[in-house]
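Can you keep this structure in mind? I'll have questions shortly.
What follows is an incomplete set of chains from the complex, kept in their original frame.
We call the chains A, B and C, going by the order they appear; numbering starts again at 1 in every chain.
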Amino acid sequence: MEKNRYELGLEKLGEVDGDQGDKVIESLKDIAPDLGKFIIEFAFGDIYTRPALDLQERELVTLSCLTTLGATEKQLTVHINGALNVGIGQEKIIETFIQCIPYVGFPRVLNAVFVAKEVFQSRSF
Amino acid sequence: MEKNRYELGLEKLGEVDGDQGDKVIESLKDIAPDLGKFIIEFAFGDIYTRPALDLQERELVTLSCLTTLGATEKQLTVHINGALNVGIGQEKIIETFIQCIPYVGFPRVLNAVFVAKEVFQSRSF
Amino acid sequence: MEKNRYELGLEKLGEVDGDQGDKVIESLKDIAPDLGKFIIEFAFGDIYTRPALDLQERELVTLSCLTTLGATEKQLTVHINGALNVGIGQEKIIETFIQCIPYVGFPRVLNAVFVAKEVFQSRSF
């Protein structure tokens, strides 16, 4: 039987974010459960499952969006972990932030790099 | 003899942006020539020449930054052309914008897609 | 038979944006048809159909988001029309922009008001 959008999204969320994504969804349960459902169904079920970009490329795009937006420490934590989970190395993650410098300036990039520093350290145990 | 930052940057600018980049630098000549120099030396000479990300990956990151920032039609025009120049197909460029939706919403993505539409049409002649 | 997300969204899009929304979807057909599909299914099918906020309140929120983002003239044109379509008066639309001043400053609000001026004039014939 064909999987529905929720099932497809949950599978993809697990593949990308591991238990980090689960924690976000879990933390929404008592306050805005539908927001969690939309993240699973739309972001992961509809978008991340599409062809034309592979998961590593999708995470490069996501890291660039989050760096540019700013004020996204929680989301960067999830997606730096996600990038590592789908096989992007630490050096390439840092280089993605460095490529953002000419377009968004140093402050946004510094903030992203400091989140990466914490994520890399938390995974080294 | 080793090339200096300006020469390295000019070479890379040509590789990525073709004559589109030249036009930007040219248009700065009588108003802010050093701004053109910084784009060549720093953005293209220092950053685009680094390893760890290839040119296609750098353009994916750049397109994502410009989409997220908004109000970057001129720069998107240059870098959608740049993305095509380094071998990224039209479908993949559009998919990069679609991957941005969950992080930046529809308006920024719509604006980027409409710039892509114009660039794709202008190159089809 | 129950309507699916696409049908629900198309109906809601028509209710809010009239033929302005159709034109956006139409203009995406040859470049990014799935983007149009996501706007209909997700934005209008999933979100605009929810209870807890009525359509007038949803348009107030949307106008506030677009004003704050900036660089959203096309989307403001669609949603100022949308706000009028769902029964919000011109004075209330302008007042929504004025309420944004303390939070986003004058430039974003001025830009939104000048879009409203054009929309109001275009509908007065």
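The working rule: a contact is a pair of C-beta atoms (placed from the backbone, for glycine too) under 8 Å apart; a residue touches a chain by one contact, two chains touch by 3 or more.
Computed from a predicted model, the values in this text were never measured in an experiment.
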item	value
Number of identical chains forming the whole complex, with 3 shown	6
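One rule holds in what follows: only the chains that are shown with their structure count from here on.
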item	value
When chain B is superposed on chain C by its C-alpha atoms, the rotation angle in degrees, nearest 5	120
Copies chain A and chain B touch via same or different residues, half shared test	same
Whole-Å gap between the CA centroids of chain A and chain C	29
Distance from chain C to chain B - Cα centre to Cα centre, in angstrom	30
Distance from the mean Cα position of chain B to that of chain A, given in whole angstrom	24
Numbers and ranges of chain C residues touching at least 2 other chains	34, 38
Parts of chain A lying in touch with chain B, wherever the complex brings them together	39, 42-43, 47, 50-53, 57-58, 60-62, 64-69, 75, 91-92, 94-96, 98-104
Residue numbers on chain C that touch chain A, as the complex places them	34, 38, 42, 46, 50
Residues on chain B engaged by chain C in the complex (per definition of touch)	70-71, 94, 97-98, 101, 105-111, 113-114, 116-117, 120
